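Structure first, commentary second.
Note that one protein chain is taken out, while the other chains of the complex remain in position.
Right, chain A next:
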């Protein structure tokens, strides 16, 4: 969740192709990130490698997680039901049952590392290496354990239907808004429920700001409950909310910061003058455990490049705040999100 530097002035600037020098620089940036990932491969040790079961055309899910035993069952169930064929996970020094939850499933391969999450570009170096090895030519979902992907018609049309549709549209990527879900009252006072969607019931429907970022042409979306509650004094620091989680991967592609933007640049073309098909990542970060996790994060300093700037954010979370307000909206499924203008089916009816 790093902050981009260059933005166009005003909300809506002209969409221009980058000049040759910038394009050349981006190319080298991409190569640098690839080289970095190749170097970091030694930090990974396989726990269970079942990648020989990956068939051509399989849809893969890449995941980097730490101490997510609580969320993993619902996360894995959700995405397996969507039609993910194989899950490739990196466990970053978990001390709970995370690894067991992963290895119990027949279609999961797990690598382990105890190296720094921050120094590996928040896990991206590891993931990039595994994507170079296994993702080439596959549709790949790259998610965190607290993100649940939904898209138009997801209950009726599994992921292969979606990816076939994207291929027919000539697209290699699909974008999604990360939608922070939160409980009705104070964060830690909610029931301990294995299904996060039963306690995290509300979201902010209409306080997002968008701008286009040069030179990669990606959108930069901010807002939501975190901007409203923790970053009102310095909105620039508010977390980035757009992601490009689904890409038909090529071993020469890279994600640049988290999955907010990717290179080459055309992968960021998730928007248009009309509405393109896109999804939403239901962000289940604000379960009751967030309060104690924040105290840990305050000490670990592994989640932001400039961690000291986010001390206030963690301190505020430790105070067990309530994120809901009188104008919070209850989550009622994808059609409701589409009506609210948070996702769109484009012309995929």
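By definition in this document, contacts are C-beta pairs under 8 Å (C-beta built on N, C-alpha and C of every residue); 3 or more make two chains touch, one makes a residue touch a chain; residues count from 1.
What we mean here is this: contacts and distances are computed from a predicted model.
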Going by UniProt, what is the name of the one chain that was not included in the view, given "Peptide O-xylosyltransferase", "FecR family protein", "ABC transporter, permease protein" or "LrgB family protein"?
"Peptide O-xylosyltransferase"
Touching the left-out chain: which of A:75, A:129 or A:271?
A:271
Hey, which of A:103, A:116 or A:328 is the one touching the hidden chain?
A:328
Sites on chain A contacted by the missing partner chain, in the whole complex:
10-15, 153, 156-158, 160-161, 164-165, 168-170, 175-177, 204-212, 219, 221-222, 225, 227-228, 231-236, 242, 270-278, 325-329, 341-349
